[in-house]
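Below is a slice of the complex: some chains, not all, each in place.
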Amino acid sequence: MHEINFWISVVATIAFAVTGVLAIADRGVDIFGVMVLGVITAIGGGTIRDIILGVPSFWSETQMYVWLALAASIATFVAESFFTQPQIHRTMLYIDGFGAALFGIAGLDKAWNLNFGLPVAPVILGVVTAIGGGLLRDVLAGRKTLLMSHELYAIPVTLGCCLYGLVLQFFPQYTVQASVICIAIIFGIRVAAIHWDLRVPKLFITQTR
Amino acid sequence: MHEINFWISVVATIAFAVTGVLAIADRGVDIFGVMVLGVITAIGGGTIRDIILGVPSFWSETQMYVWLALAASIATFVAESFFTQPQIHRTMLYIDGFGAALFGIAGLDKAWNLNFGLPVAPVILGVVTAIGGGLLRDVLAGRKTLLMSHELYAIPVTLGCCLYGLVLQFFPQYTVQASVICIAIIFGIRVAAIHWDLRVPKLFITQTR
């Protein structure tokens, strides 16, 4: 289990960095900006979570995540034409969606195990872990954040984290099963959203006056 | 006194969330963005203050604030046409101004009681408590922040916090009276600014070249 978790988070970190760089590549970013923004996309959410939790940033203890994100960002810059192929880009988006699911649930778990403001705060911090890095990247790159884009990204993460929080609160004996199921739910909705290009229906959007 | 404080901060949290959502509603935000940005407007400033203070975020201990902000944000989304009526919107702005006054002074108090960098740091953290949430919302929503808008919002808060800090430093025996008076000053200037649409005079604005 631990072994699996490790490899999943390796793959997810790489996917976060790659999709993070691809999201901003069309704005003409230099290699340094690519490295910084790729790393921020990959480790930014967990950093905000750890700051709010008052614990040392996870990457100060496991530096591998910085190196992975850095290498993935540089590789994306060098092989931009490879990664921007529609099929490859889409595959990265799927892995990125899986990463968001995993990081969200893992972030919630970390806060829950630290007994931080149960039960509401861990759910918030799970969502922050999954989307915080992307928000930081978009703000620093002058890009519309996903809070304004009507994408189905943060919504499945939030649904899955709420569900997982409910199970931890009321049925703690099913923690392991719930984590797998909630990751599957988040990933499933995200895959559907990418595949059919689903967005938030107009009914749930404020009217532009 | 404690009782009053509690109810004031309940009302102020709701007002922050409502005005926070109204500020971005014209940009076409979905219900999820509304919830996130409403909550961030309401609790973001206090969160930054607590991070700088190195204490757990206030909402991890009193989760009610999250629920209040969430409920107020959703209500604003659902009843958008109600809240955007000029008279109601204006009333919310007044309550929001009162909330900013209260949160600013309360934030200063918290830092002061923790003996954090007296006397300058508490004044800064009071201002951060009052305006930080709105700044985060504007940045995440891609909106001009109030630092650039020439509104009389942060200025009265800062004046009131400076005055309150001076009293705490030199006349600590008048703390209670000073807090009431400083809240009144901030709120009074803010009411005048809303009522007469006062802005920072041109003399105090850098010349656009």
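Think of it as A and B in the order they're written, each chain with its own count starting at 1.
Convention: a residue touches a chain if its C-beta (ideal position, glycine included) is under 8 Å from a C-beta of that chain, and two chains touch if they have at least 3 such contacts.
Remember, it's a predicted structure, so these values are computed and weren't measured experimentally.
Undergrad: What number of copies does the complete complex in this structure file have, with 2 given?
TA: 3
In this section, only the chains that are shown with their structure count from here on.
Undergrad: Mind checking the centre-to-centre distance between subunit A and subunit B? Centres are C-alpha means, answer in whole Å.
TA: 30
Undergrad: Applying the document's contact rule, which stretches of subunit A touch subunit B when the two form their complex?
TA: 51-52, 54, 116-117, 120-121, 124, 135, 139, 144-145, 147-148, 150, 154-155, 158, 200, 204-209
Undergrad: Which residues of subunit B touch subunit A once you look at their complex with the stated criterion?
TA: 24-34, 36-37, 47, 51, 54, 56-57, 59-61, 63, 66-67, 77, 80, 84, 139-142
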